[in-house]
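Structure first, commentary second.
Every protein chain of the complex appears in place save one, which is left out.
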Amino acid sequence: MRKVIGFLLIASFAFFIVSLVARDLWVDDPSQVRTLGQAAIGQTIPQSGAANTVTAIVVQFRGLDTLGEVTVLFLSALGVALLSGEFAGRGLSELFADDGGFILHYGTRLVLPLIALVGAYIVAHGHLSPGGGFPGGVLIATAVFAVLMTNAQQRLSTRLMAVIEGLAGLAFVGLGTLGLLGDKFSFLANVLPKGQLGYLFSAGIIPLIYAAVGTKVAAELSTLVTSLTGSDRDGGEDHGASSIPADTQGGAR
Amino acid sequence: MISVSAVLYTTSIILILLGLYGALTRKNLIRTVISLDVIDLGVNIFLITIGYIKDGRAPIYVVGSGSLSDQAARMADPLPQSLVLTAIVIGFGVTAVALTLIMRLYEKRKTVEVSETRGLKW
Amino acid sequence: MSITTLLLVPLAGFLGGLALAALVPGSKSPRTSGAIQKFVAVAGFALLFVEALATRSSAGVSSIELWLFGFPLHFAMTQLSWYFIAMVTGITLVTVLFSLQGLRDNGKYPLYYVWLFAKTFGMLGVLLANDLLSFFIMWEVMSWCTYFLLQQGGEKSKRAAGSYLVYAVVAGMTLLGGLMYVLFHVGSVEFDAISKAFAGFGAGSVIVALVLILIPMLIEAAAYPAHWWLPSAYANAETGISAYLAAISTRIGIYGMTFFLFAGFGLSVINIASVNKFVSVQEVLMVIGAFTMVVPTFTALFQHDAKELMTWHSIGQGGYMIVGIASSTTLGIAGGLFHVFNHMAYVSLILFSIAAVEYRTGTTNLNKLGGLIKKQPIAYLGMLFGIIGLAGIPPMNGFVSKWLIYRALILSGHPFIALSAIIATLGTILSVYKLIHNTFLGQLPERYNDVKEVGWGMRLPIIFMMAVVWFTGIFPGTILSVIADIQKSLGLEAIAVTAHGVAPSMGQLNMLVINIVFIAALLVSWLIYLAAGKRKHIGQYDNYAAGHFLDASIPYNYNYDFYAGMDHIFGPALHKPPVKRFEQSIVAVVAGASEYLRRLFTGNVTTYAAYVVAAAVVVLLALGGGR
Partner (left out) sequence: MVSPMILIALPLATAFLIVLIGSRVAARWLALAAVALLVGLAPFWFADILRNGPMSIVLADVLPPLGIAFGLDALSAGFVLLIAVSGLLVLLYSVPYIPHAGQFEGAKKAETRYYALFLLLMAGSFGLVMTKDIFNLFVFFEILCISSYILVAYSQEERSLEAGIKYMILGSIGSAFMLVAIGLSYRVAGSLAMNDIGLALAAAPHGYALLVAVLFTLGFGIEAAIFPLNTWLPDAHSSAPSSISAVLSGFVIEVALVVLVRIGISVFGTLMEPALGVLALAGVVVGELAALGQKELKRTLAFSSIGQVSIMLFAFSLGTQSGDWAGLGQLLMHTGAKSALFLVSGYFILRTGSHEIESYRGLARRMPAAAAFFSLAALSLVGMPPFFGFFTKFRIIEVAAAARSALGYAGIVVILFGTVIEAVYLFRIVRVLYGGAIEGARSDALVGIEAAAGADGATPFADGATQGALANAAGSLASAATPTRADLPALAWIAVAGFVALVLVGGFAFPWFDQALQPIAAALATL
């Protein structure tokens, strides 16, 4: 019954989509980039000094989107950490309880720096080649993930990760504020020298932002995995002051 | 002659509708989340397809392979690509939180059945 | 200035009372705070009453415009509103004086006087309002204050207040609808502009506007199909409040009806608002009035609670007023308006008496009371005077107004309405007999042997109201001349009055003569009784029933289930009449709709997802996506 209704709904929805936009979507085969895309392609070199137009758009032209995107990742890491507060010692940790054995242990340790290096490379070359902070950060996190998967005893400090991601986030916002301080008076403005096209040290703040993003993504994904697998070194307790202020004590049940 | 974009549009819309159908009919919350990911995938393909141009190249300038304006003329639309980058990350974040929520619920209720996740109704 | 005083004094009383209660919390010094509140209440309401009496000269000339909350609110004093203002302030003062002693367990109602101020503020606001918007705002204030005033009682009273609230909000919303209708047909909420515009409108628009505006008035006046909220709400309130509410609060609806029929929308409105001779707003009102007279009066017959019985009568008497005013003849309007005053006087008198009894015995259950005549003679006399007035028997004031109404009905060609008025009077007489008999006559239950008369604080208001009831019975001209002024100011033909009744030009009535005859007849029978020489004093228990002589230990209680036989025959129709069933079915429909619509939220998230897709499909379909 549910399936029939679902099918009917989807079918009628499909009918509408097809009947409404079929002509527009299926007929033309564009040979011309749209206005904004053209503007982006044209402005990439003069305005940002990056070779990768996508990076120029992501980090500079639409830098606020990226700040938001980083925030979303931060949010989900925060959320997973918050919601998995009770996982310590449970949750998915059973899945990770099996020790990988000697070969996996040492194999992982062997490739770990390589993976991390490739990740760092991708982050660093984001303005020149495909890649950037997100894929690079994910790659670095993969290394951490591999270690956690293969070694049941391995623990990671979420506290340290929190510090790293906080610092990286602050760095992003700080780099953005740099633009406010500069003569352009514009958040996230590319105020540093653009350098020469195609060189590693070019494109102003873009590599710096991508470095921050890469660090942040790596730290966040590591936190995420750590929280989900219950391999947090610090346990569940808070580091801050723990006494409830006197005037809030009224909530006894 | 069927164009590439037509194929991609069709694929993406079919994926979106399939995902929707899954979200409407699956009885397992994990599967519902997977359906949502299928929708996401469809949407991402849809966005990418919008940036498609015939005979386009990756929108990256390469020093030393022809004049920059020549390169610019053949580039695909970079904007949808950057949008997709953002969309993927957001989709990932949502999925992570969704799965955590479902895990926690499973801990409490020992079920991921949609029909049994109805403590709140009416 | 005077209008401002009338509005500001109760408002200040309300806010000041709240502030006072906050500053001098009852917990620390209940006695002091109680004393302060009483003092403030007496001073405030006395000031109000004096002010009201003093402002009669300004009626028709004085008006103010307040820019309150950013809307211009117009207030004006007219002859009609003055009449009601004088009654409101007067009866409130008497109620407060009575409550000084009569309010049992003062600590239980710390804000009784505060809400009385608020309620009075609302009522005076409604009476003074001179445009539809102010009228509506003050109407709402009044309704909500009634709600909070009713909250000042026990659990039952609070529940009743809940049902009052539903009716009040329905009334308020209907009024708001009417206001909007008028605003968008006339473009103004000023009564002058509305009267001018309505004079040129067709029957349809005027009928819609009148119906929307009159429905809330009828709900407030507890007219027939919308009267079910009143008995439970009033009967369960503290008796002092009951007296106040039954005496005057309900009559604001009558004021509104009179105002909108003859003043607010212009005099011609009642003539325009008719489809033909038989179907018109006027005729419908008269039929509603007839039902209001008969049905609640007979329902009162079968009540076992003195207060509840009286509240049913209070509804029933409203029917006379509606019928009189809706007849729109000189005598009818005069009778209707006079009846408001008379009803206020005798209903508060009877409820004060009941309160006096309740104060000593702790109950108002007619099946438990009885024989109190010697224990509480003042209360007995008060009730006797009151029920004579209520039943419309000479020589009390009720007779005059009812006489005017009967005469108006017959002269204006409404024989059936007149007949129902007479039938209602019959029911009234039967049930007030039950009231006074079950309370004061018959045998005294043993547990009431130590009952005493209440203190002077309660006695004096009772005696005062007895005087009022009789005085206006002998000199109805005092009030009727005010009503004549009202009729003049409205542009109607004024009733010709004499000090003792109605001038010969309008059908002679001289209450002085009637009183003299009445008293003479009493004297004569007293003399005959003395002369016969067969008198003998007998005690309350010197009686027998069904072959048993009664004594204090087993009094045969005639009182129990008085009119049980009639109840057996008519009761089923009255206890659960079609109206009640209609109300219940509305409640059932709403509750059912709620239950049904709630099921939309199935709790199943895939269903919710389906709603999203379905909504998309339906919206696409509706907006012509198929093209």
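By letter and in written order, the chains are A, B and C; residue numbering begins at 1 in each of them.
Just so we're on the same page, a contact is a pair of C-beta atoms (placed from the backbone, for glycine too) under 8 Å apart; a residue touches a chain by one contact, two chains touch by 3 or more.
Being a predicted model, the structure only gives us computed values, none of them experimental.
J.: Give the labels of the shown chains that the missing chain contacts, considering the complete complex.
T.: A, B, C
J.: Determine which one of C:12, C:66 or C:180 touches the chain that has been left out.
T.: The missing chain is touched by C:180.
J.: List every residue of subunit C that touches the chain not included in the displayed model.
T.: Touching the chain left out of view, subunit C contributes residues 18, 21-22, 25-27, 30, 69-70, 105, 107-111, 114-115, 137-138, 140-141, 144, 147-148, 151-152, 154-155, 158-159, 161-162, 165-166, 169-170, 173-174, 176-177, 180-181, 183-184, 590-591, 593-595, 597-598, 600-601, 603, 605, 607-609, 611-612, 614-616, 619-620, 622-625, 627.
J.: Applying the definition given at the start, please give the residues of subunit B touching the unseen chain.
T.: So the residues of subunit B touching the missing chain come out as 16, 19-20, 23, 29, 32-33, 36, 39-40, 42-43, 46-47, 50, 79-80, 83, 86-87, 90, 93-94, 97-98, 101-102, 104-105, 108-109, 117, 119-120, 122.
J.: What residues on subunit A make contact with the chain left out of this view?
T.: Against the missing chain, subunit A presents residues 16-17, 19-21, 23-24, 34-37, 39-40, 43, 47, 60-65, 67-69, 71-72, 74-76, 78-79, 81-83, 85-86, 88, 159, 162-163, 165-167, 169-170, 173-174, 176-177, 179-180, 184-190, 236-242, 244-245, 247-248, 250-253.
Basically, only the chains that are shown with their structure count from here on.
J.: Roughly how far is subunit B from subunit C, centre to centre by C-alpha average, rounded to an integer in Å?
T.: 70
J.: Centroid of subunit A to centroid of subunit B, CA atoms only: how many Å?
T.: Here subunit A and subunit B have centroids separated by 16 Å.
J.: Counting only Cα atoms for the centres, state how far subunit A is from subunit C in Å.
T.: Each chain reduced to its C-alpha mean, subunit A and subunit C end up 72 Å apart.
J.: Two or more other chains touching the same residue: where does that happen in subunit A?
T.: Counting only residues that touch two or more other chains, subunit A contributes 2, 5-6, 9-10, 13.
J.: Where does subunit B touch two or more other chains at once, residue-wise?
T.: Each of 20, 24-25 in subunit B touches at least two other chains.
J.: Could you please specify the touching residues of subunit A with respect to subunit C in the complex?
T.: 2, 5-6, 9-10, 12-13, 16, 19-20
J.: Along subunit B, where are the residues that touch subunit C in the complex?
T.: 20, 23-27, 29, 32, 114-115, 117-122
J.: Can you list the subunit A residues touching subunit B in their complex?
T.: Against subunit B, the touching part of subunit A is residues 2-3, 5-7, 9-10, 13-14, 17-18, 25-26, 28-34, 36-37, 40-42, 44-45, 51-54, 56-58, 62, 65-66, 68-69, 72-73, 75-77, 79-80, 83-84, 86-87, 90-92, 128-130, 134, 197-198, 224, 227-228.
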